[in-house]
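A short worksheet on the structure shown next.
In this view, the complex is presented without one of its protein chains, the others remaining in place.
In this document, chain identifiers A and B correspond to the written order of the chains, with residue numbering beginning at 1 in each.
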Amino acid sequence: MGPISSTALWYASRATGVVALALLTVVVLLGILVHRRGRLPGLPRFATTSLHRSLSLLAVAFIAIHVVTAIADPYVTIGIAAAVLPFSSPYKPLWIGLGAISFDIIAALIITSLARGRIGRRTWRAVHWLAYACWPVALLHSIGSSTDLRAGWLLALAIDCAAAVVAATCWRAGTALTAPSRAHRAARALRDAELSTGPRHHELTGAGMR
Amino acid sequence: MSVVTPGRSASGHVAPPGQSGLPRLLPPLARASAGSAGTGRAAPPALDLLAHQRWHGMARFRGPALIEEAAAAGLTGRGGAAFPVARKLAAVAAAGPPAVVVGNAAEGEPASSKDAALVWLAPHLVLDGLQAAAEAVGARSAYLYVHARHDSRGGPDLAAHLRSALTSRRAAGTDHVGVELIEAPARFLAGEETAMVARINGGAARPGFKARRVFERGIGGRPTLVQNVETLAHLALIARHGAAWFRTVGTQDEPGSMLCTVHDPDGRIQIVETPIGTPLDRLLALGDDVQAVLVGGYHGAWLSPAAARQMSLSNADLRPAGAIVGAGVLVALSAAYCGLAETAHVARSLALESAGQCGPCFNGLPAIAAALAAVAQPRPAERELADLRRWAGLVAGRGACHHPDGTVRFVASALQVFATEIAEHGRGRCTATRRDQFLPLPAAPLTEFDWR
Partner (left out) sequence: MADVLSKVIVNPIACSGHGVCAELLPELITLDEWGYPVIAEGGAIPARLARTARRAVTDCPALALLLVPRGNSEEAQRPGGPRGGTLGT
């Protein structure tokens, strides 16, 4: 038992969990923004990717505290292994297990991103796709592990985060589906270029084109 | 070394190899004068396996000895890049067995049909060369990469022709390494080395940016030797007659003979085998009706007739003038056509042939094509000319392959050679009397599947 009461540990775990979820939401949104080459107003381009990285590391810090306080809390039995080994916790194995999955994915994302100069481009990208799986799993973990998010302003927060991620993901998917394929990029650029050099180019294109 | 000049009937001249005469690659009695490599009408007969073996005899130099002979002969690639063959063979052999060899017959250049003609008329010479190369580098598998039809209007079915040649060889047991035929998409870039490797590896025929070259890691991750089919044919002959024989024609620095696709101003197309170093005016009739000469294909350069009359078919002469021998495409453009319009049509096609992977290419080439289309109109186009000069410096060298570089070379040479025509257009006039298209164009790609 020590100087920190069980209640304090319990509150710390819940609070850091909420903050981590909010941070992860922003990280996902920023990640999508980076991919779309979007700029945050008033900031240079590298700020988007810098912020994405910084906030993800901050989220890891909060997750670390969240996990440590949950394990240290004597009121519930969550073994150390349960932090990384899914579904091995005596207390709420399913919901804690989802947290472990999410944690594992985040660990993979962070490690590969810190080493991204060394691992190949394809490897890094393949692992990073897991981020789209990570966030919903983290949300489910949050909803199931405690009753916090099921009422009041925390429920509103959870809904806002979910709505933002869903909207951003739909936008990401939409642009991927509607983007010109490689076979069409030059044709699209040609059409745009011909429009800007003037309408009379059509006189040329009739002769001899199959 | 002396230069042997054949005269323009070289393609029909009958001279058995082994003497310093020509032709060497094309079989006797071959009148290879067709735009589409021997259409059904006048298709000259190819030598069948037995006739081929009787005509050419057996190889003397094999394995490492062949690499030495190729080095002594100074054989360079006939697909356009003119890379020393012996160096490639040695590199692949050193990279360790098992290696892979590929014969590249994917002649994406619409103005070139010499590979199609060679594959049609002398498939066994090409296949002998493929086997010889395979033996020299320790390869256990071989591929032949070919467009199914040489041109989309339905030339002869080269793939079927090769398949029957391979069947007769399998029956006769002449091949030590199995050869697989892979059909290339009808794209300009399909024959590019890394694009070809990508296609044979199962993907689309798009060029790649590779940290390591294909001779180290190519098809299936194995060391891969890529050679143009004409190069393989020369190799097969060197295997029989040796380096000294090979050097009896050509120049000291660029020995041997090569196949050219020669376009006369009246539209007639001939496949000519000629020693390297032949003066251009022996290959093309450069009369007063010719306004410009295109050397090296659509990644080559235009030359004025005056300049062309002073040059020979060699990189030593052509490179200082900004041109290249390339794959031996020679076009004499009649003054009846507008050189700028011809160039603009080709530039537009080349832009559409971009693989769409590199920003400077799939943005820059269309911009260049559109500006050139404006210059080709009989109206002033100062802004477009300034844009063209800027883009020419901006686009070259910034793609994964040489497509933007070659296109820029082609367009820049047109702006130089057709300068008086540009001035005329600036005054609202065009000196051309014909509106139809002279230079052949590829069919534009439509979907992703056109790259497979």
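As a working rule, contacts are C-beta pairs under 8 Å (C-beta built on N, C-alpha and C of every residue); 3 or more make two chains touch, one makes a residue touch a chain.
Values in this document were obtained by computation on a predicted structure and should not be read as measured data.
Taking every chain of the complex into account, the chain not shown here touches A, B.
The chain that is not drawn here is touched, among residues B:63, B:98, B:287 or B:359, by B:359. From the options B:99, B:239 or B:400, the residue with contact to the unseen chain in the full assembly is B:400.
Residue-wise, the contact with the chain that is not shown comes from B:193, picked out of B:193, B:273, B:317 or B:384.
Contacts to the hidden chain, counted on chain B, fall at residues 77, 79-83, 104-109, 115, 188-189, 191-194, 208-214, 226-228, 231, 296, 299, 315, 324, 326-327, 357-361, 363-364, 394, 397-403, 405-406, 409.
Think of the hidden chain as still there; on chain A it touches residues 34-35, 37, 44-46, 49-50, 116-117, 121, 124-125.
Basically, only the chains that are shown with their structure count from here on.
By the touch rule above, chain B contacts chain A in their complex via residues 152, 206, 341, 344-345, 348, 351-357, 361-363, 365-367, 369-371, 373-374, 376-377, 379, 384, 435-438, 441, 443-448, 450-451.
For chain A in complex with chain B, the touching residues are 181-187, 189-190, 192-194, 196-198, 200-201, 203-205, 207-210.
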